[in-house]
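Just one protein chain is left out here, and the rest sit where they should.
Read from first to last, the chains carry the letters A and B; within each, the first residue is number 1.
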Amino acid sequence: MSTSPLSTPANGGTSGPSPRGAWVRVRGYARDMTPPALALLVFLAAWETLGRLTDPILFAPPSRVWSGFLELLETGRMQRAFGITMNALSVSFLLSVVVGLPLGLVLGRWKLLSDVVEPYLDAIYATPRVVLVPLIILWFGVGYEGRVFLIWLGTFIPIVINTAIGVRNARRDLVEVATSFGADERQLARHVILPGSVPYIMAGLRIAMGRALVGVIVAEIFLDLTGLGGIIQTESAYFRTHRMLAAVLVIALLGTVLIGAFGWLEKRFAAWKESAASS
Amino acid sequence: MSDSKNVKLSIRGIRKVFHIRRAGVRSELLALGGIDLDVADHEFVSVIGPSGSGKTTLLKIVAGLSTPTDGTIAIDGRPVTGPGDDRAVVFQTFGLFPWKTVLDNVRFPLDIRDTAAAEADRLARANIAKVGLEGFEDAHPHQLSGGMQQRVGLARALTADPEILLMDEPFGAIDAQTRELMQEELLKLWSETKKSVMFITHDLDEAVLLADKVVVLTGQPGTVQAVVDVPLPRRRWEYDVRAEPEFARVRHEIWEMLREGIVRHEADEMQAARAAV
Partner (left out) sequence: MRYLKHLVFALVVFGAWEAGGRFGNPDVLPPFSAVVAAFVDILFGPLPAALLESLRLLVIGFSTALALGVFLGLIVGRYRWLDRTLSPYFSGLYALPTVALVPLVLIWFGFDLSGRVVVVFLASFFPILINVYQGARDTPPDLLEVARSFGVRHEWGLVRRVVIPAAVPFILAGVRLGIGRGVVGMAIAEVYLRLSGLGTLIATYGSSFQTAYLIAAILPLPFLGIVLTKLLALLERRFQVWST
């Protein structure tokens, strides 16, 4: 907690961006990034050496992975696969939000229902999706619908659970404050319960995004050989490790960007939280 | 007692029984054992008592946030049961919405009443200025010190424009020096607005310093032990109240009453802690 003097806000952010401040920030950033960048260079150099000295199938060196990436780009396979993956990912994520948010709000307000439903959600959540593949093939076949269902199944649950927790954890003292000023149920929801649950919902979306990424790769490797997961599986079957790794890296990058973006959103939406004041 | 003035708030025979279930065993706790108390128009009443005397419970009942087991609360003679526009609470832990800006927090009572936006804005800004927070309208609570946060709490209560201000140990969570400043400013604000105030505190100096009369509660169950008038002249920010012999006399009188209760409460606490260990 900040115990700032009366005159100035502790963290007002009112001082405009001066060129000097920007320069200091850039320098600080450069200083922060130097050790990890050096570590990455050392790692890449070691990998390159190892790959050249040994079997390139085992340790495809970074230079070969790069050329594998270019090969996949030239034929257009990478772009197509990326589009397919993104399509299934975004559609199932959207469906998860559409189902998860309202269900979470209902479960958060209705204790009896959440008591009886949540054990089943836990059970579905705890089931590795890979073992459901045979069942999903029976139900949806190996096409697009099957993939979307497989991804959705693991993705909507963290949204439900987190939303419900957010609603349930509405601060009782603030409910009391709002009541003391005469707020009714609708105003309570609008002014206290919904805004208070936003950080939980955002955290749920971030977790769900991670789950969706895993789901899309599982679906593309085990259910329907397509997209980026399909490239990984096909290329590794032909021992073209460099191309496979190129696809792995694209997935890793995609995951970092997407989860990073949701992490950023989460911080932004919770800028009012006390914890934000300390940093 | 100030019989000459109109009674604004009248508290009659308030009892509160809590039903407790600990480890499956049900028991009853009598928190308030029949409270009678009047607050007159424009009167500042402090309520003081040891922990466990049910001060906060009493305030919550008056605020309409808790229902009494027995007894009635009446304002201007008409009984009230729930929260209403005639009362506004200033909370010990400030109770600010962390996701709202200072302006939106202060506007809150008007937003609840669906006041027109421009009017709500104007009133809220005026009250923010009144508590000395101009320029902080767009700040969020976490950016403010404790003292500043409670100024927001005060501005919010003023924006509700109640007839009775209910203050629940409002300066208890604020450091000592800021607290003195806030007490002074509260006195000034009160002399301008002339609202009736019921001020809960466990700080004896504060109780005497601010009030026209001090209600002393005894511990478990809470009952009114005495009502002590504070015959010090008003505009108390203009002279050093604590240096007045009258202040020392009233303070001493109340302390003698409280002392016994505090000692007994302390002994009870130790016994309970020993039993728990």
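Some observations on this one:
The definition used in the following text is that contacts are C-beta pairs under 8 Å (C-beta built on N, C-alpha and C of every residue); 3 or more make two chains touch, one makes a residue touch a chain.
Model, not experiment: these values are computed from the prediction.
Just so you know, the chain we are not showing touches A across the whole complex.
Across A:V26, A:L44 or A:I57, the residue that sits in touch with the chain not pictured is A:I57. The omitted chain makes contact with chain A at the following residues, 32-33, 35-36, 38-40, 57-58, 112, 115-117, 119-120, 122-124, 126-135, 137-139, 210, 213-214, 217-218, 221-222, 229, 232-233, 236-237, 239, 241, 244-245, 247-248, 251-252, 255-256, 258-260, 263.
The working rule: only the chains that are shown with their structure count from here on.
The touching residues of chain A, when paired with chain B in their complex, are 2-6, 9-12, 173-174, 176-183, 187, 191-192, 195-196, 198, 271-274, 276-277. Listing the residues of chain B that touch chain A in their complex gives 63-65, 83-85, 87-89, 91, 93, 95, 97-100, 108-109, 111-113, 136, 139-148, 160, 175, 178.
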